[in-house]
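Below: the structure, in structure tokens.
Only one protein chain is missing; all other protein chains are in place.
In order of appearance the chains are A, B and C, and numbering begins at 1 in each one.
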Amino acid sequence: MQRDFDKPTMVKIEKVIEETPTVRTLVFSDDVLSAVLPGQFAMVWIPGVNELPMSVMVYLEKGRAAFTIRKRGVASTSLYEVKVGEYIGVRGPYGNSFAIRQGNLLLVGGGTGLVPLMRLLTFLKKNDNVTVLIGSNTKKEVFFEKMANQILANNKHQVIVTTEDGSYGTAGVVTDVMEKLIFEKKFDAVYTCGPEKMMYKVVQLASSKKIFVQASLERMMKCGIGICGSCCIKEELVCHDGTVFDGKYLLSNKEFGYTHRNKSGIIENY
Amino acid sequence: MQRDFDKPTMVKIEKVIEETPTVRTLVFSDDVLSAVLPGQFAMVWIPGVNELPMSVMVYLEKGRAAFTIRKRGVASTSLYEVKVGEYIGVRGPYGNSFAIRQGNLLLVGGGTGLVPLMRLLTFLKKNDNVTVLIGSNTKKEVFFEKMANQILANNKHQVIVTTEDGSYGTAGVVTDVMEKLIFEKKFDAVYTCGPEKMMYKVVQLASSKKIFVQASLERMMKCGIGICGSCCIKEELVCHDGTVFDGKYLLSNKEFGYTHRNKSGIIENY
Amino acid sequence: MKPDIYTQVGSIRLERPTMLASGILGISLDVFARLYQAGAGALVTKSLSKEPWEGYVNPTVIGVEAGYLNAVGLSNPGAPYFAKMISSNKTIPIIVSLVGSVEEDFTFMIKQFEDAKILGYELNLSCPHVEKVGLEVGDDPELVKKIVKSVKSKSKVPVIAKVGLGSSDYLDTVQAACEAGIDAITAINTLRAMAIDVETARPILSNKIGGLSGPAIKPIAVRCVYEISSKFNIPIIGCGGISDWKDAIEFIFAGSSAVQIGSVIGEKWIGVFSEINDGISKYMEKKRFSKISEMVGIAKRF
Partner (left out) sequence: MKPDIYTQVGSIRLERPTMLASGILGISLDVFARLYQAGAGALVTKSLSKEPWEGYVNPTVIGVEAGYLNAVGLSNPGAPYFAKMISSNKTIPIIVSLVGSVEEDFTFMIKQFEDAKILGYELNLSCPHVEKVGLEVGDDPELVKKIVKSVKSKSKVPVIAKVGLGSSDYLDTVQAACEAGIDAITAINTLRAMAIDVETARPILSNKIGGLSGPAIKPIAVRCVYEISSKFNIPIIGCGGISDWKDAIEFIFAGSSAVQIGSVIGEKWIGVFSEINDGISKYMEKKRFSKISEMVGIAKRF
């Protein structure tokens, strides 16, 4: 059956993984989404509820893909609560992807921002030396540490977890650890995804050391296709020109780190 | 540029060949129509006038095709009068094609019915022994004799012209010559196109000798696509199931040789 | 057990939910027999008029993106000729499509079919490209009411009204037909449209304006079926751009009890009837529906 790219294709949830008390991963079979590039996202329809943009999570089995959802408002909570055997609709993938560099690589992720980074890990070369920084509030909310180690099993690598309350790993915020790291060691590229304030800091830090850095952004998405305009950040459309942007560009974009548009298109502060 | 199959593609007439005082060949460039199968036709739009089904004529140059038109009513006369540099629209090709057999082959054509037969000649194998029977009223109206000889230059072959008034070639009707020929020699296949009464006779003759025979039919064509129904002959749609039918089938079809439908769908006698 | 895909359009029972749409291959009893064999549940004839019509000069049908544009001009051999042609019919479920301007046209035509074995009539109130008939009738609810009343009083078989989008609210046409006692509604006909050749600046169809059919109009047709079925309690036959079993199911969910198949035949040929029937049957099995009627209109509950 031919797939209509921009129309939801229904997929059945085959497995639900509890990552933390507020985060779950839903696994399903889909050839198209199992093969997306790191940074690409899908529009996910929760029938009768809403449709949300979601980074496509890796699932390490051919033909399968996943979404990792943190429950927040009504829509994400409904998606979080989807059971095995139930259907959701997916369309896409949309957006561009991280530019894959080689050498000493640093990935800095917070919360579900780790999702595109996990996929990025599967694209790295054997010789890359990879450092993954995982930021979390508290021990209970740490996830993907094991997965990162698993994907990187054959690489020289390091997975560092930070918790703000110090209940696990290094105490503090992820950007403090990053600051130290880039002072100690030369990195060839930094990739980040997570809360925009965090990404802003990551981009600033990396740029101050002249390290190539890319961030994957979130904005209000309605179409995902590049026609409705709701996802704009200055002159860029995040769903089409992004979600991944070079740090160099982002620092020139006065909205990055500060403001985003709400559903009606009004600019609000972060 | 992608071509919309069922929408007229405009082609410029590059050359006009006078075949007889009432028959002209219009040559144009078109990759699609230059490569059709023998028996296939196009719908030809004469802007502002009409659109007519026309067998696609060979033109022995890569990328070029032609139509050979006898002027009859308003529409065909307008097409006949198209000048070099003018545009006509073509859509298609439509329909099936002759089944190509090998051995001793007999082609029987009358008038512009020779068009699909000329293309058929270009599909024959080197070892085929080919006899072409060309029927005409009178010397002035004979055409394609030279072309047939030219295409068959490397084959064992024979081009026989008959004229009803005896002004050229063998005097008489083409089916009389055929009757003699199939009595004298064993043929492996007979192909025919021309006036339906003639084809009916050809099919009968060939069938009486149990020779494989196919005829290419004409019916009122509006869409060419297989949706309007105007080209039906009993349960068959000539634009889709034909134009080429096996003689065996045709003899079981009570309309063949006797009746056809007019523009409103009323059955009329030939 | 394989689900049975029979369906009931009001009092008309069809073995299979896929009907042939009017004007598609529909002028010969032999072709009808072949299409019935191929899986069509009923055959709607080309729209017939009192007298034979030649229709428009070619081009009458051309392809456009995701569909066809046609202005055949309702060419047809006329009701009397056609009635004679199908007089030998015994087994084929034929629905006769009629087109006319005034009550008398229809009265005359129905008389022709008095002894014919037919399933019903479909009144074409929606041809978008012939003057004084079709949409020009459909756009006038009072005239629709008159015609439907008159036809209903004369016909021994069920009468369906085929509606389309004209220059008035098609729901008023549906309402008029319902008030006059119509048995079912077919929705929709083609939509007024045109194509102009860029090389010559000429409208391509000889009639200039024609009707758009095919996948392009499907979402519009689904919407109409949904609207009619939301507002009226009348059996509906969905039509417009149906290309596969999923499309057919979509129309059924929107509120159709049966569907008509037209343009897709140009792309997939007549095997499409059994392809769609089989698809519906497999879907019903998977989803544990035992009858088509269980699926009709269920999109409305959301």
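Please note the rule applied: contacts are C-beta pairs under 8 Å (C-beta built on N, C-alpha and C of every residue); 3 or more make two chains touch, one makes a residue touch a chain.
Just so we're clear, the structure is a prediction, and the values are computed from it rather than from any experiment.
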item: In the full complex, displayed partners of the excluded chain; value: A, C
item: Given C:Lys117, C:Arg202 or C:Lys291, the one touching the chain that is not displayed; value: C:Arg202
item: Options A:Ile13, A:Val27, A:Leu52 or A:Val132, residue touching the unrepresented chain; value: A:Leu52
item: Chain not shown: contacting residue from C:Ile5, C:Ile92 or C:Ile217; value: C:Ile217
item: Absent-chain interface as seen on subunit C, which is shown; value: 64-67, 69, 165, 167-171, 191-196, 198, 201-203, 208-209, 212, 215-220, 222-223, 226, 241, 246, 249-250, 253-254, 283, 295, 298-299, 302
item: Missing-partner contacts on subunit A, residue numbers; value: 4-8, 10, 43, 45, 47-52, 87, 89, 91, 222-230, 232, 234-235, 237, 240, 261-266
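Note that in this section only the chains that are shown with their structure count from here on.
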item: Intersection of the contact lists for subunit A and subunit C; value: none
item: Chain pair bearing the highest count of C-beta contacts; value: B-C
item: Intercentroid distance (Cα basis), subunit C paired with subunit B, Å; value: 36
item: Centre-of-Cα separation between subunit B and subunit A, whole angstrom; value: 64
